[in-house]
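A protein chain is absent from this complex, but the other protein chains hold their places.
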Amino acid sequence: MSSAASTIINLPDQSTARIPKVNFLTKENGLLSWLLTGDHKRIATLYLISITFFFFIGGALAGLIRLELLTPQSDLMAADTYNKVFTMHGVIMVFFFLVPSVPATIGNFLIPLMVGAKDLALPKINLLSWYLYVVAGLMAIYTMASGGVDTGWTFTTPLSTHYLNTNVISTGLAIFVAGFSSIFTGLNFIVTIHKMRCPGMTWFRLPLFVWSNYAASILMVLGTPVLAITLVLVVLERTVHIGVFDPANGGDPLLFQHLFWFYSHPAVYIMILPGMGVISEVVSTFSRKRVFGYTAVAFSSVAIAVFGFFVWAHHMFIMGISNYAALVFSLLTMLVAVPSAIKIFNWAFTLYKGSITFETPMLYAFGFMGLFTIGGMTGVFLGATGTDIHLTETYFIVAHFHFVMVGGMLMAFLAGIHFWWPKWTGRMYPEKISQLAAVVTFIGFNLTFFPQFILGTLGMPRRYAAYPPEFQVLNVFSTAGASILGVGYLLPILYLTWSLKYGEIAGDNPWQATGLEWQIQSPPLTENFATIPIMDHEAYDYDWLERQHEKEVASVG
Amino acid sequence: MSDSTTTAHGALAESHHEHPPYQRHHFESVEQQFDTTNFAMWLFLLTEVMFFGGLFTAYLILRNWYYPAFVAGSHQLNIGWGTANTAVLITSSFTMAMAVWNAEMKRKGGLVLCLVLTFILGLGFLGIKTIEYHEKWEKHHIPGIRYSVKSFVNPASDPDIAQYGDKPLAPDMAAKTELYFFLYFAMTGMHALHMIIGIAILGYMIYRARNDAYTTGHVTFVENFGLYWHFVDIIWIFLFPLLYLISRHQ
Amino acid sequence: MSEPNEHEHHIVSPMVYLTIVGALLVGTAVTVWASFIDMGPWNPVVALAIAVVKATLVVLFFMHVKYSTKLTKLTVISGIFVFLGLISMTLADYISRAWGRW
Partner (left out) sequence: MSHISPVLWQFLVKWLTNFSLFPPEASKIAPEMDALYFFMALVSLVGLTLVILLILGFSLLYSKKRHPVATQIEGSTLLEATWTIIPLGLFLIMFVWGALLYFRIYTPPANAMNIYVVGKQWMWKAEHPGGQHEINSLHVPTGRAVQLTLISQDVFHSFSIPAFRVKREAIPGRYTSVWFEATTPGTYHLFCTQYCGTNHSQMIGQIVVMTPDDFKQWQAGSTSGNSLAQNGERLFASLSCNACHNSRPDARGPNLVGVYGSKLTLSTGQTVNVDDGYLRNAILNPTQNITQGYAPIMPTYQGQISEEGVFALVEYIKNLQSDYRIQQTLNTTELLPEGEGKAAPAGKTTAAQGEVKQ
């Protein structure tokens, strides 16, 4: 093969290869076998379908936002419609896409495989968590269908409690339910990682994907309930017209901010940490090298989780928290930025003296590293108290978190989906077009969101349906970029669906990766491993993989 | 492996020779199953701690701001009922602990007895709570729905608090008692909700225990439910002094 | 400290439970009694201290943490840590606001 030098893809002979007859997809048939399944891989599939659905709803809303902002006047839709659109975009993308995206789909699929277990520790709870997600999603759709909500995804009191008459209660309850879905997922992961590891699987032999999901799960389990109670208090306050957040009756709206951000800041790490895990796996596999500084990367995840709890008030620097508190929270914010920098450099140095190939997941991973660097550094702009004053609540912050969430998390999600697609479905996606999609996404993304940094610096406030005309040029760039980005996201859904039937047979280990999940058939058996594996080597041990191959060749010969 | 023709069940049977019927297939051993669910229960309790954490934070801040209103509001609570309820709940925790012990010792009769006692004590707690809530309704102390500051601006009109000799609160401070009662109902209400859920599960457990479900060595469910029940007890241990016992002297 | 074996299930004797429930009831009585004594700013401190002791007894004995694995202990401690983090860091903002400007 001429391309052998530039790729590590190693597929079985297509003329003889078959998808294994017995696998988790085919074991049982019928809708009921899916709806009542306890199999983590099937639940992950259910999750994948449902979050994709919500991603495209959220994406459509994003498209509407960008269209409206094409012109300075609010001409495509009225201001209140625009407010509802960006609120629903935020709610859906944050709670129904980003939070469950990597953990509930890829994490759900992989964590038992990676730790060498037959399933997550609590399969029924896992299924329950999907049902909670669906119920919450239906409530969110009901909210949209019955008039929407226009609080912004941050539910600032007293606006949300006393000044709006849209569907705040149903949205609040939807997020409450979605929160429990996420708690149960996180709880399941922690328990599985602690208690279900196969013999020989010590903590420092775990793939880094497991570490980062572990860290994110801690945040889910301990952070989400605070959001839940906060939303309960908001709903109560709306119902009985008195509550602890209402300044007119002696309550304190800043208390709402404290409680809300106590979850919603760690939520950012819930979203990004699992993505970082994906990047570790991908970068290692496509450079044929152990992740540089494994321990440092593992501990940086945990450090992010621990520090991540105590930085929330940096969302409130200009709201009148005490100067002293601002100082402490700003300092802690600077500290939490360091582990992210550590990770970036470790990934970069994983490439050093590797043997690098550039398949689609790796392209997405490169995109992640560049965009996340920008997103992370601009986070420091906002974490420093002084510059925060000028930049917060403008498009700068919008650009910042889209760089982290879309440029970071979504890139990682796509990297992960492409990377594990052959394991999941047993088939390869078309490589060339997917590489094209990765590049299109990268270009579209930068064109969409980079101008927003400049807009923010100029002072354009976020959540404006209409804006002063001098900001139009940059907004046009942004909208143009958004349309390219839209194409970049539509392509994968097309060719991935296509590949379900027509893709090449992937075989067990098309990437020559070392993880336990790659040593079994694709798609895996319902119980994952015919016999529980015994882990006798480090994670990312490519020499071990080499020896395995030699053994196989020897035994066949 | 990809050419494996063994059915899933075949592979399964190979790895588990024999195991008790309550062991779920993906666990290697009963011990692992017990450890796992036990740990999961603890994690769930952590989320509960944080859930109440938000309420406690709100409570502490407002109590510091509106201390006189919180004192006056607290005096409205019946300390007798409150203490009785604390005793009831602690006793129920004890009977629950004994239930776990009975399950471990495989004594079916003792287990059912203890569970029934716990069930009754839990209902007793809720009964007392209902009496207290009803009292609040009668006295117009339901925030937002049925509220009057009469007892606070004119304490002489309220014989229940005569013993404390409260001075009248100024109207602006008296209005803040509504926040106290909001927190009172939010916190005790949330606690009561946990009790109701617990009692429902207890009912199910009594039914199962009578069918020998927990006295054959499989104590996990009883044990984990015990953790939940004790946790609810702990919340009350904090709610009681925080809500009932603010400055009872004077 | 001797670490109990992970798979050895410790069974607490009913006498221990009985002692604990006695202590808890006494604690309840003490806390009610203490609330009627004027101790100035110490009243809430005493009330909370008693509550903490009671809660600790429940956690250690009724919930078997004293006989549990390190993992369970660590779980309890981390929960308390984050709980206190939420409360103390929020309160820190409120308290330091009164210190005025820099």
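Each chain gets a letter, A, B and C, in the order it is written, and its residues are counted from 1.
The criterion applied here is as follows: contacts are C-beta pairs under 8 Å (C-beta built on N, C-alpha and C of every residue); 3 or more make two chains touch, one makes a residue touch a chain.
Nothing here was measured: the structure is a model prediction, and the numbers come from that model.
Participant: Of A:A60, A:I169, A:A466 or A:A480, which one is in contact with the hidden chain?
Facilitator: Of the candidates A:A60, A:I169, A:A466 or A:A480, A:A466 is in touch with the missing chain.
Participant: Hey, which of A:V91, A:I218, A:L259 or A:A326 is the one touching the hidden chain?
Facilitator: A:A326
Participant: Determine which one of A:R18, A:K124, A:K353 or A:H549 touches the chain that has been left out.
Facilitator: Here the residue in touch with the unshown chain is A:K353.
Participant: Looking at the full complex, which residue from A:A79, A:L138, A:L500 or A:I534 touches the chain that isn't shown here?
Facilitator: Of the candidates A:A79, A:L138, A:L500 or A:I534, A:A79 is in touch with the missing chain.
Participant: For chain A, which residues lie in contact with the unshown chain of the complex?
Facilitator: Touch set of chain A with respect to the missing chain: 5-8, 74, 79-80, 83, 150, 152, 154, 156, 158-159, 163-164, 247-248, 250, 252-254, 287-290, 292-296, 317-320, 323, 326-327, 330-331, 334-335, 337-338, 341-342, 344-346, 348-349, 351-358, 366, 369-370, 373-374, 377-378, 380-381, 383-390, 392-394, 454, 457-459, 461-468, 470, 473-474, 542-543.
Participant: Even though one chain is hidden, which residues of chain B still touch it in the full complex?
Facilitator: 65-66, 68, 169-173
Criterion: only the chains that are shown with their structure count from here on.
Participant: Nearest whole angstrom, what separates the Cα centre of chain B from the Cα centre of chain C?
Facilitator: A distance of 16 Å separates the two centres.
Participant: Got the chain A residues that touch at least 2 other chains?
Facilitator: Only 194, 222, 226, 255, 258-259, 262 qualify.
Participant: For chain C, give me the residues that contact two or more of the other chains.
Facilitator: 71, 78-79, 82, 86, 90, 94
Participant: Using the touch rule from the top, collect the residues of chain A that touch chain B in their complex.
Facilitator: Listed in rising order, the residues are 20-22, 27, 117-119, 121-123, 125, 183, 187-188, 190-191, 194-196, 221-226, 228-230, 232-233, 236, 239-244, 249-252, 255, 258-259, 262, 507-508, 519-522, 525-527, 530-532.
Participant: Which chain B residues qualify as touching chain A in the complex?
Facilitator: These residues of chain B touch chain A: 1-8, 11-12, 14-15, 24-26, 28, 32, 35-37, 39-40, 43-44, 46-55, 57-58, 61-62, 65-66, 143-145, 147, 175-176, 178-179, 182-183, 186, 190.
Participant: What part of chain B is in contact with chain C in the complex they form?
Facilitator: By the definition above, chain B touches chain C via 31, 34-35, 38-39, 42-43, 45-46, 49-50, 53-54, 56-57, 60-61, 64, 79, 83, 86-87, 90-91, 93-94, 96-98, 101, 104-105, 226-227, 230-231, 233-234, 237-238, 240-242, 245-250.
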